[in-house]
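Only one protein chain is missing from this complex, and each of the others stays in its spot.
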Amino acid sequence: MSLLRVRDLTVTFATETERVPAVRGLSFDVDPGEVVALVGESGAGKSAAAMAVVGLLPGHAEVRGSIRWRGEELIGRSDRELSAIRGRAIGTVFQDPMSALTPVYTVGDQIAEALRIHRHGLTRRAARARAVELLELVGINQPQRRARSFPHELSGGERQRVVIAIAIANDPDLLICDEPTTALDVTVQAQILDVLRTARDVTGAGVLVITHDLGVVAEFADRAVVMYAGRAVEAAPVRRLYTDRRMPYTVGLLGSVPRLDAARGDRLVPIPGAPPAPAALPPGCPFAPRCPLAIDECRSAEPELVPVDGDPDHLAACIRTAETAGRSAAQVYRVATAPPARPDDDAGEPEVVLRVRDLARTYRLTKGVLLRRQVGEVRAVDGIGFELRAGRTLGIVGESGSGKSTTLHEILALRPPQAGSVEVLGTDVACLDARTRRSLRGQVQVVFQDPAAALDPRLPVFDVLAEPLQANGFGKAEIEQRVAELLTEVGLRRTDADRYPAEFSGGQKQRIGIARALALRPRILALDEPVSALDVSIQAGIINLLLDLQDRYGLAYLFVSHDLSVVRHLAHDVAVMYRGRIVEQGPADRVFAEPRHEYTRRLLAAVPRPERGMDTRPAGRG
Amino acid sequence: MTRFLARRLLNYVVLLVLASFLTFALASWFFEPLDALLQRNPRPPQSTIDAKAAELGLDKPIPVRYLDWAAGAVRGDFGTTVTGQPVAEELWRRVGVSLRLVLIGSVVGTVVGVAVGAWGAIRQYRLSDRVITTLSLLIISAPVFVIANLLILAALNVNSVLGVQLFEYIGETSPDAVGGPWDRFVDRVQHLVLPTVTLALGSIAGYSRYQRNAMLDVLGQDFIRTARAKGLTRRRALLKHGLRTALIPMATLFAYGFGALITGAVFTEKIFGWHGVGEWWIQGITNQDTNVVVAITVLSGVAILLAGLLSDVIYAALDPRVRVGA
Partner (left out) sequence: MSTGFDTETVRSGVDTHRFVSRRTLVWRRFLRNRPAVVSLAVLVLLFAACWVLPPLLPYDYSRLDYTALQQPPSARHWFGTNALGQDLLAQTLRGMQKSLLIGLCVAVISTVIAATVGAVAGYFGGWRDRALMWLVDLLLVVPSFLLIAIVTPRTRGNIVWLIVLLAAFSWMISSRIVRGLTMSLREREFVVAARYMGVSDARIITRHIIPNVASILIIDTTLNVGVAVIAETGLSFLGFGVQRPDVSLGTLIADGTPSVTTFPWLFLFPAGVLVTIVLCANLIGDGLRDALDPAARPARRARGKAGRR
């Protein structure tokens, strides 16, 4: 008998203004010892489904359908009844470890609490002892001492381990993990996945993991259910899914994932458009507006989830599955992924547009209100140097705390650095006066990570794009013309200039951000994690756009990211940063293929690869 | 931790000195303590006026007068009133009266306010929550002197319905109280109830609103969800994890709340006829009495700063994130 049997699960959020159907008829099973992944992008409804299982949805959510736990129906049970199951039979691991633990109780106490809730006879001392054992199990050093620490004294990875310890404290039969690694650094992600594997082995539990990361699915899951617009659109064992995916959305999803074994300049396969708003779904198949294979029948009725080629293990909600068999994503979406041939690609070394030498930035830690004293310092950037050449991309890779963003801001400030030198287009920034700085600013522009935060929500798009032009003395007519040019450049329409950022999707907002950065025709573009906040299919479109713009205008990119696969597609050269220093630097091909430094090797090994889920890659590049 | 507090203390002392100087200067500048004398009919001879002026030190410049005063203040001597009484004596007597008035009301107000606010958050949008929210809003929209008078009116009606003078609303004790210690105690309680309720109501309404908002903020936090995922029911998760965390921002409110309490006490003393510090303060202004006014100002300043220090301590005690190594 399955541990968990979900049939026709429907979750609707009833707010004051509208009803939002987050989940519309989802069905799946989880067996003991099995790892089932719910895969999808934002808005697919996967978190809502998972929370429905444990009954932790907000009060205004309506749940219908059937969730059977060991044969017993969970929907409609009271909070008290569900509380008896939560934490004992079903353990949950959440996404954001930084806020998942109560700040005022020690870590040991919080684990002990999980034990004592369900075992009334357990003494405080026994609970505390067991908590220490659990801390050791999840890999925390010095568990005895650490048990007395408060959450804010632990790192993100350590906090997530504690959350896992809490989840498995009572030997649950089912573990639900909601994006357990998303908020963590790459190397920590790999460690947490190991801990989860250990947890599963030790408890023999079935695992339901929610994720958007196809690499995690490949490395950790046995079966995958792909969700789109609140429904399952494809379900199969992981190996099958990666080698023989049929539903066009899954095809596009897999095609848009950047890969570590790609060549620089390889285009990805983005899925055009954006997922539909749950409150305003189109008739018929919700994917039809974006589907390259859509026919009229697709728009008249929503396809059922049916076996593909008669195989009951592989289900797809699509009537066009025959068209996708054996074809690559590039073929299905009719795009070219090979980089365009550039005859003058290696004709001599292009000029150096940015030269950094021995750059350092130290932050002083001070205490006191009236009289400030220095109590220590943080060396955010500790003597780094590199060169950026015209028309090429330098990828700066590192995890949080490596100093990569600080480096970017030090360069962008165009002021003499605390130590070392920065030379932009041949000019040392220490020699700049206000006027020359102003003109140099036009040559170096920036694109930020969070497209929503990077645009002033109160300004329409026209004003957003016009701002840099106005600040640099362009006339009204010139501005209007340039704004229209920019919009077309990034794939938006001229009429979009009157709209507000809130009306656009994340990918479109980022395009606006890129357009703004291009307004002054810079030669250097600094990009601080520009695609990290985007869904993977949207991310692909932005990566392609960046590649096209570089080819067209010979832009030099200073690309900061923690995502090595993305960097692989874009970077000619790579610099790996760790704790403020560059530990390895060189041409991307060489660094990725033959990493010399220990940290680089660790970083590369930690990246979860979708390729590992497959025996062979889908038929070649278009 | 102690260094942190010591720093704050130093800051406070500086602020206190400045506040006292500011008050002294303003009062000395604007007050005309000789008015009472000058308006007598017939007008006293000039020598009397000059003597009085010299007695009050009006011929010296303000900074000098301040230093004289400060020198005395540090020793505990706050000078004399315009009628010649030593300020310090009267001050301590009246402080006792005010404390008796304020203490119970403030403690009850804070504790009950926090509890009510937490309760309202847990029962969000249910009837009890709506009632509490509406009442709180109504109460904070009414100033202390309105609430006091309304309570007096209500007490009057209760008294007449019951036929017994249950609630007393004039003064601290009845002048004609007879009987042993128990009767006198009961008499005091009867006089204490209305003023205490007046002060407490304002505090309850204020704190409950803030506590409710703080709890609602905490409600949406991830760690509540983790607590529930452990197996705690919603109510227990909110009480055990939410309340404790939501109390932290309340600590900062304590210092401001204390200032409001002092102001509230002034009105309460006037309306209920208690001869405490607040009443004296107003008399001091009316009588143009600099020493009285400044002494009370310093006292209230010290009280506010002590409250501020206390709230810092409570904050550090509640929030482990603030506790850096001593």
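For clarity, chains are labelled A and B in written order, and residue numbers in each chain start from 1.
Throughout what follows, a contact is a pair of C-beta atoms (placed from the backbone, for glycine too) under 8 Å apart; a residue touches a chain by one contact, two chains touch by 3 or more.
Everything numeric in this text was worked out from a predicted model, so none of it was measured.
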Out of A:G206, A:P276 or A:G580, which is the one that touches the chain we can't see? A:P276
Among A:G541, A:G580, A:P595 or A:P610, exactly one should touch the missing chain; which is it? A:G541
Provide the residue numbers of chain A that touch the chain removed from this figure. 13-16, 19, 52, 55, 57-63, 75-76, 78-79, 267, 269-270, 272-277, 280, 289-290, 333-336, 340, 412, 438, 441-442, 445-446, 448-450, 453-459, 467-468, 471-472, 491-493, 499-500, 503-505, 508, 516, 520, 541, 544-545, 548
Interface with the unshown chain - residue positions in chain B: 11, 15-16, 18-19, 22-23, 26-27, 30-31, 124-125, 137-138, 140-146, 149-150, 152-153, 156, 216, 219-220, 256, 259, 263, 266-267, 270-271, 281-282, 285-286, 293, 297, 300-301, 304-305
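Criterion: only the chains that are shown with their structure count from here on.
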Between chain A and chain B, what is the separation of their C-alpha centroids in Å? 53
Listed in rising order, the residues of chain B that touch chain A in the complex are 7-8, 10-11, 221-223, 225-234, 241, 244-245, 248, 318-321, 324
Help me check something: in the complex, which residues belonging to chain A touch chain B? 54, 56, 79-80, 83-88, 91-92, 94, 96, 99-105, 113-114, 117-118, 150, 152, 163, 166-167, 367-371
